[in-house]
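I have a structure here, written as structure tokens, and I will follow up with some questions on it.
With one protein chain withheld, the remaining protein chains of the complex are depicted in position.
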Amino acid sequence: MIYNVPFLAVVVLIAIGAYALLFKRNLIKIAIGLTILESGVNLFLITLGYREGDVAPIYTNLPSGRGMVLPVPQALTLTSIVIGVAVLALILSLIIRIYRKYGTLDSHEMRRLKE
Amino acid sequence: MALETTGGYWSPVIWLAAFIVAFLISYIIWGMGEKKHAKGEQEKPFLSGMEEPPKEEVHIRAENMYWGFTDTLRGYYDFMKKIHTGIINDYVLWFLGMATIFFIVVILPEVFK
Amino acid sequence: MNDWIVTNAPILIIATPLFAAFLTPLVDRVSKRGRDAMVFVATLITLVIAFILAKNVFDNGLVVYTLGGKSVGLTLPSGYHVPVRIILEVDGMSVFMAMISTLTSFVGLLYSFSYIKGEGSGKYYTLFLMMLVGMLGMEMTGDLFNLFVFLEILSVSSAALIAFYARKGKPLEASIKYIIISSLAALFVLFAIGLLYGEYNLLNMGALAGEISSEATFTFTTQIAFILLFASFVLKAGAAPMHMWLPDAYGEAPGAISMVLVAATQASLYALLRVCFTVYSMAIDASTIGIILISLGLVSIFIGATMALIQINMKRLIGYAAVAEIGYILLAIGVGFFELAKVGGGGVISEYGLKALQGGVFHIFNDVLDIGLLFLVAGAVIYVTKESNLNKLGGLAHSMKYSSIFFIIGMAAVSGLPPLNGFASKILIYESVYKVSPITSIIAILASIFMLAIFVKIFHSVFMGPKLSEFATCKEAPKLMLGSMAVIAVIMIFFGLFPDFVVNNIVNPAVNALMNQAGYIGSVLGGV
Partner (left out) sequence: MKSEGLSPIVQTIAGILFPMILIFSFYVIMHGHLTPGGGFQGGAIGASAVVMLIVAFGAKNIEKKIREEKLSAFESIGGVVFIAVALLGLVMASTFMSNFLVGDIIFGKIPPFGSNLGILNSGGILPILNLAVGMKVIGGLSAVVLVMALASKEEKNDI
């Protein structure tokens, strides 16, 4: 059971992220929700590669006799984090601009492009 | 030369040739028509004596171009305008909703098979 | 030298725009004209490489390129049964899409030389090239995670370009909607990649297809991964109920970017086809997916056409027309997939199923050209009159003669009038879709006539009518804009007059590549 806890954490994180994206009206909260969802997916990728009782995949002074965790999901997660930073920077700078132009951060008021 | 489609074939060059021939024939017939074209007073449209308004005001703007059509479908268009809310949360709702519909349609019969 | 380019074409086509994108800020500090020249040359080289690569793929089939390997074709390093490195896998379909992307970007670049001035232009060209890199990367790569990375590059750079006119409020709103929806869809793609990696310990699409197609190792999680991939790429392709970001984004983007965005949406459509036809092919319940695609197509056509009628903003209206055009493609692809399901991957597909696929793939190219030309004309009108509200426009044909001629060509093509390319692909779709069920064909034809009505509305209210006082001073669009419109119009007329040439030489290899899953798997797992 103990090894399924990370996957439960992934489900909880994605649920929180989706909740924020669906129901929160404040744009910054939507951006935070997206980041939470992204960290959920990253956690999922990391726990995929876990093997019981193994060490991080680094050869430098590796304790002898210990196996290694899968390195590929960690590389995927690293790239996903880099992309997450870029997307979040873009979203936040857009929010700064939108606040100045629209005067509000409420997604229900920010809808000049509607029908 | 021709594009084979299911029901037959489509060759635009032959179609174009036929179109040009038909166009020439109709141009000739049009040419044989009345040359004299009433000038001056007769040319003006008869608006029961009213003065013809300047062209700018008469030009039908885009909004009321298909007024009749959009008005009859008033119910449908109001509904469509209501759906396209333009709020981010609704966009996400549509996406997650469609994902669950795909899930139900494709996966559930698999489970109960 | 020549065969060096041919063998390394798959990576050179991505590396050149990437190199130029990083070089632009440096050259920009030196001289503006030097930067324009460099960007122009880079896009031209990419276009030439795309055609060289196309020639190579059409002649000797699928091309595999291993990044960092000892030799180009070394997909399985000694002693491995599983491809390890990033492998670019270029078959008929990806080359078909690469031609579309490079051609659209080249013409879009010509177009944007004429109206992108001022201090922000350096960043505009960097983002423009990054968008090209994203599209080409998605179309070239054979690695699922690499597809995700290029999808993100494409989304971020196009979101930044949509918000290029940051002084106005609406582009910002359109851009934030686009980026939030795109990154959400990309996260779902990443989650699906995680599921597939957890299941098969593989990331390469060819090797994955091999594992998935064998009944023994096809599990429930793989189906969930398919649903996530399918839903995300259908959203990014702009199909019906999830289409609402598309008119916002197309309506508010700068002139040339709307056209390049159409090609970007087709790149996501390509990714959808790759997932459906190659990675999963017959493992999933293909006939249900076919029916889903057909219904998505019909709903897209219906919503796209009806919503386009009531629009007031010119580019937003063309955006809804683009949704309808994507509906046609999805309809045709859905019928093709439905027929493929009946026969089961191995057998020969029925005659009208093949015609439907040909019509759908041919319509991808036509759609990009037609909608692209209309966006270019709309951009020219907005550039000249600074007004995009259709109610205020009028009588522009007096001063903008050539643009109105190009608009007529674009209008005739989009609504499928006979001599032009729109009709060639739509006739293929109508007749083959009719075999599945007449209603679909009826709706498709009606919507096509509806589209004609919509564009007549624009033509009348924008170009016809008396010369309005407020537009008396405006003159024709700059030469470069007209030149790029002319390039697209010439290609459209050529496609319209000789559709059989185009279908046999360009579309058929793409369709055969789509249906040839075994070849795709074999070339990676060394069975080629």
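Letters are used for the chains, namely A, B and C, taken in the order the chains are written, and counting of residues starts over at 1 for each.
Note that in this section a residue touches a chain if its C-beta (ideal position, glycine included) is under 8 Å from a C-beta of that chain, and two chains touch if they have at least 3 such contacts.
A quick note: this is a predicted structure, and the numbers were derived from the prediction, not measured.
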| said: I'd like to know which visible chains would be in contact with the absent chain if the whole complex were considered. | reply: A, C
| task | May I ask which residue of C:Phe22, C:Tyr80, C:Phe220 or C:Phe494 touches the chain that does not appear here? | result | C:Phe22
| query | Can you name the residues of chain C that touch the chain not displayed here? | reply | 8, 11, 15, 18-19, 21-26, 29, 65-72, 167
| said: Considering the whole complex, not just the chains shown, which residues of chain A touch the missing one? | reply: 56, 58-64, 78, 82, 85, 89, 92-93, 96-97, 100
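As a working rule, only the chains that are shown with their structure count from here on.
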| task | Between A-B and A-C, name the chain pair that shares the greater number of C-beta pairs in contact. | result | A-C
| field | Distance from the mean Cα position of chain C to that of chain B, given in whole angstrom | value | 24
| field | Rounded Å distance, chain A centre to chain B centre (Cα mean) | value | 45
| request: Please compute the C-alpha centroid of chain A, do the same for chain C, then give the distance between them in whole Å. | output: 28
| For chain C, what residues touch not just one other chain but two or more? | 176-177, 180, 184, 248, 307, 310
| Residues of chain B whose C-beta touches two or more other chains | 80-81, 84, 86, 88, 92
| said: Using the touch definition from the top, list the residues of chain B that touch chain C in their complex. | reply: 1-8, 10-13, 15-16, 19, 54-56, 59-63, 65-66, 69-70, 73, 76-77, 80-81, 84, 86, 88, 90-92, 94-95, 97-99, 102-103, 105-107, 109-111
| Parts of chain A lying in touch with chain C, wherever the complex brings them together | 14, 21, 27, 30-31, 34, 37-38, 41, 44-45, 48, 72-73, 76, 79-80, 83, 86-87, 90-91, 94-95, 97-98, 101-102, 110-113, 115
| In the complex, chain B residues that touch chain A | 80-81, 84-89, 92-93, 96
